Each structure stands twice: as structure tokens, then as C-alpha cells.
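In this view, the complex is presented without one of its protein chains, the others remaining in place.
Up next is chain A:
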Amino acid sequence: MSEAPAAPRTVSADRLDPDGINLLLSPPEPRAGWRLLPARVVAMCAVELQKLSHDRTELYTRAVQPALWLLIFGQTFTRIKAIPTPGIPYIDYLAPGIIAQSAMFIAIFYGIQIIWERDAGILNKLLVTPTPRSALITGKAFAAGVKSLIQAVVVIVIAAILGVSLTWNPLKLLGVGAVVILGSAFFSCLSMTIAGIVLSRDRLMGFGQAITMPLFFGSNALYPVSVMPGWLQVVSKVNPLSYEVDALRGLLLGTPAHLALDFGVLAVAAALGIAAASSLLGRLAR
């Protein structure tokens, strides 16, 4: 409210210079079909980056938890050697797991944002633009991916400071970026799908809390699959987070990984997530 109520300087029709708004007289050309999706993805990512540039609080506060995991859990378990990690210190083994975890935590609560946008009327406004629902969801999913990616960079820097020996090969780091974005695209779609079912922020919070820990502990983020009991190994096998962690370890540490399988699973999971969330978006618009 830093400007006095807007209106006393009245604008009359003759004061609005027609030359000054000449561009507003002709609608823009529709983009060719195949260019629409990337354009919407760029638009949504741009919004996410703009928001982060105005308010970095979330970036800092979200860095605390992964830092603690690496600093306390990582260093302690490196010392007591309780978890067998072939050939590398435990903290090195843990670092990719924590990168994936912190990226997932951001994405899994992304649905809250879409419910907030629904309540604020922003979602409805976007749905009245020439943006198919699937394009809107894909855009949001990749925007969540970009947000997670920035978080991942922060965690990688923390890990490097703590002495984890990570690769600095630019191609591999590019791969890391792709893995984080795909993984977060899936988890954000999972979140937006639940949002489309429960339709309220509070219930989504509850769901988010309920599924993050099982996803985290039921993955190879903290310990190798081989030390898990049989039933947990099954959980880990169907958990996309495990594939994300596996790929990150392979790329960042050079440990043996199934990169093709990991990328394949993450891409399919993201595509299924986008389809599910898009089909439920109508419920949020109603």
C-alpha cells in the first residue's frame, strides 16, 4: 500500500494515446503446435526463477536440513562405519542421497503452490490462456525441477566444502542436472496429483508429510539396497527416488550405476506423473 489510493488522477479516454497502445490492438500470432509446449515450460520456469530472485529465504532455510544431514549424520556414520559402502567414505556415499532428498522435499510440496494459485485465482487465469492442461502441468513440473536444481547446487557446494570428492566433469554435471530435474518433475506431479484429489492445502500437507519419509527411507539414499530386508528392497525397487540416487552416485562419484535404466525409469515416471496430474487439474479448476 505504498501508493495513495490509485484513482484521483483520472484517466479519460482521450488521454489514452492510441499510438501509445498500438500493439494492444492486434493479437499475437499463435505459436506452431510443437513449439507451444517448450514455450510454456520456459514461461513457467522464468516465473519460478523470478520469484526466487526476489525472495531467496526459502533457498537458505532449505539448505539447513541437508547441511545437518551431511554434517551430523554423515560425519558420525563415517566415523562408526556402521553402513558398508564399498571403497568410499560414508559421507561421500551419502551426499548424492541428500541431494536427491532435498530436491524431492521441494518437489513433493509443490502441489501446495498449485492449490494456493487455485485459491488466488491465478490458476483459473492461466487455464483461460491458450495453454492445454498438460502443457501447464509440464511447465509447472519443470519449474519445480529448476527450483530443485538450484537447491541441488547448494547441497553440492556444501558437500564439496565438507570434503566429499565429487566430479567436476561438466558433462557429468549436466547429467546430474537432468536427473534432478526429471526426478523433481515426477515428485512435483505426484504432489499435484494428490492436490487434484484432496483439493485442500492442509490435507496435502498431511499427505506430503506421510509419504516423504517412506520414500526417503525406502530408497538407497542412506544405505545400500543390499543391507535392506527383502520387503524394503521391493519398496526401493519401485521407488523412483532410488533410481535418482543411483544415477547421481554414478555421475558424481563414479560408482557403478545403471544410468540408462535410471534415466529411463525417471523419464517414464515423469511422463506418467504429468499425465495423472493433468487429468486431475480440471478438479482444481472447478
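Brief remarks on what is shown
Definition applied: contacts are C-beta pairs under 8 Å (C-beta built on N, C-alpha and C of every residue); 3 or more make two chains touch, one makes a residue touch a chain; residues count from 1.
Basically, contacts and distances are computed from a predicted model.
Only one chain is not pictured, and the protein name UniProt records for it, out of "ABC-2 type transport system ATP-binding protein", "NADH-quinone oxidoreductase subunit H", "ABC-type quaternary amine transporter" or "Lactate utilization protein C", is "ABC-2 type transport system ATP-binding protein". The residue from A:Leu126, A:Leu204 or A:Leu266 that touches the chain not shown here is A:Leu126. By the touch rule set out above, chain A reaches the unshown chain at residues 1-3, 5-13, 15-16, 18, 20-31, 36, 39-40, 42-43, 46-47, 50-51, 54-55, 119-122, 124-132, 282, 285-286.
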